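Missing here: one protein chain of the complex. Every other protein chain is in place.
Right after this comes chain A.
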Amino acid sequence: CEEGEMPRSSRRRRHPCSTAVGPLNDDDLLREILLRLPPQPSSLPRASAVCRRWRLLLSDPGFSRRFRIHHRRNPPLLGFFVRNEGLPFLPSLDAPDRVSPGRFSLQRGDGDRFKSLGCRHGLILVSNKPKNQILVWDPVTGDQHRLDIPPVVAIHAKKTTINGAVLRADDARHFQVVLTVADNDDKQHRRALACVYSSETGAWGELVSTQLPSGVPMSNAGTFVSTYKPAVLIGDSLYWRLGGNFTGILEFDLEKQSLAVIWLPVHILEEGHYLFSIMRAEGGGLGLLLQTDFSIELWKRKTDCDGVASWGLGRTIELDKLLSLNSEENEIMIQGPMGENNVVFVWTHHILFTVHLESLQFNKLPGAYPLFYYHPLESVYAAVGS
């Protein structure tokens, strides 16, 4: 039965000879109970070891989907994929939820060269340049979807960086992929392009484009969609950084299926601040996180009643004080904010902290972390077998 409905026909599936008690005799009611186990990795595997009937029930793909939907608002952080070619996984939870790294490994075939573009809603988007393909991978279920990059995008992908984003639909049955690339063929009319794939239709949509402003008049340098950081989803829009000739923000509105360019606060470029991240601002809307030594500044973009947009500084957070770091000895690297809860990852000398921006609660993750760029995997572990 679907989420939100009462279990039907519960009398039909009783097991009168079973030694088990009450509602556990009834499949529908047993499902209602098991659905409410916490979304930690060990929950379903352990429950599936109780008896054959539980295992059967939990192995059903329909149950997995319900479990994922039920817990969609608070998927646990299972660990990180290191952003290099092998995409090794580093678990970040303690036992028994410490998923073994081998459990989440992506097999490479002949000629594959993977570059991870981002991770969202438990799905990883990978580009495979030699084959002009992208791959959507669900590490928990193991499902993979290989998609050919549409020719209109592929022509430009050969010349510059391609970036993109993957996201699930609310019902967790379908996903979308948005690819973006810059078109610098006409130096007078540089453009940003986007194309959307929907797993529901199984097809790519129409090409969407927008003009790119010219930045510094360096005639040969093109503008590109930066892959230094992954896309950020804020409300119904995706955001990427633009770099090269023009430094700014590219916005794709998923509802309107349109692209737009957003200018950065003027002083960021003037003062040469390139250590910035796009983020969901407190209270919603577009924001920026600017790193200055050991502090972070949170900026927010506002539009006044005349539709004029401007950036304003919100909070400044002194990370060295918050995390009790010795600023003379340590250097820090910041990633994020990411995920549902605007969590910032602060790396310092093999130690990784997660800092929840709103509450300033922080957590030191168990284990040692080499300096890499990471994709955090926040996912509901709705799998029983491997």
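Methods note: a residue touches a chain if its C-beta (ideal position, glycine included) is under 8 Å from a C-beta of that chain, and two chains touch if they have at least 3 such contacts; residues count from 1.
In the analysis below, contacts and distances are computed from a predicted model.
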{"item": "Hidden chain of the complex, named as in its UniProt record, picked from \"ER membrane protein complex subunit 1\", \"DDB1- and CUL4-associated factor 13\", \"proline--tRNA ligase\" or \"SKP1-like protein\"", "value": "\"SKP1-like protein\""}
{"item": "Among A:29, A:221, A:234 or A:333, the residue in touch with the chain that has been omitted", "value": "A:29"}
{"item": "Of A:42, A:226 or A:258, the residue in touch with the unshown chain", "value": "A:42"}
{"item": "For chain A, residues in touch with the removed chain", "value": "3-4, 6-7, 10, 18-24, 26, 28-29, 32-38, 41-43, 45-55, 69-74, 95-100, 103, 384-386"}
